[in-house]
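Let's look at subunit A:
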Amino acid sequence: MAKIIINQDRCKGCFLCVNFCPKGLIKKSVKLNKQGLNFAEFSRRGNLNKGGIPPKAGDLTDCIGCMQCVVICPDCCIEVDK
Partner candidate 1 sequence: MKKTFKHCQSLYDLPTHYCPGCGHGIAHRLVAEVVQELGIREKTIGIAPVGCAVVAYDYWNFDCSEAAHGRALAVATAIKRVHPRNIVFTYQGDGDLAAIGTNETIHAANRGENLSVVFINNAVYGMTGGQLAPTTLLGQKTSTSIEGREKKAHGYPLKISEMLALLPGVCYIERVSLHSPPEVLKAKRAIKQAFENQIHNLGFSLVEILSPCPTYWGLAPKESLDWIRDVMQKEFPLGRIK
Partner candidate 2 sequence: MKILLSGNEAIAQGAIQAGCSFYAGYPITPQNEIIAYMAKHMPKKGVFIQAESELAAINMVYGASAAGVRAMTSSSSPGISLKQEGISYIAGAQLPAVIVNIMRGGPGLGNIAPAQSDYFQATRGGGHGDYHLIVLAPACVQEAYDLTQTGFDLADKYRIPVMILGDGILGQMMEPVEIRRQKTENRKQKQPIKPWALTGCKGRKPNIVKSFFLREGALEEFNLKLQKNYEIIRQKEARFEGLFLSDAKVILVAYGTMARIAKSAIFELRKEGYKIGLIRPISLWPFPVNAFRHPSIVNRHPSFLVIEMSYGQMLEDVRLAVGGRQQVEFFGRSGGGVPTEGQIMNKVKKILS
């Protein structure tokens, strides 16, 4: 399956991607980025905050590569690998 990569330091934390991910795979981070903001984080399976699995290179994920997060991101922070 696909995988998204989020430029966490550029992310301004608008979380539009979180709202539009049909699989609920993007979540607000607990940590802060360089700008001091919570950022969007990708989990390869399930909700990160509720026992989801953090991303790891090469893993299969639940991401269907629908690109909605990419399309709505105002800051070009998201790339998708399919």
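Definition applied: a contact is a pair of C-beta atoms (placed from the backbone, for glycine too) under 8 Å apart; a residue touches a chain by one contact, two chains touch by 3 or more; residues count from 1.
Regarding candidate selection, all candidates are chains of the complex that A comes from, given by their letters.
Nothing here was measured: the structure is a model prediction, and the numbers come from that model.
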| item | value |
| --- | --- |
| Complex member touching subunit A, one of 1 or 2 | 1 |
| Candidate 1-facing residues of subunit A, complex | 2-3, 10, 12-16, 19-20, 37, 65, 67-68, 70-76, 78-82 |
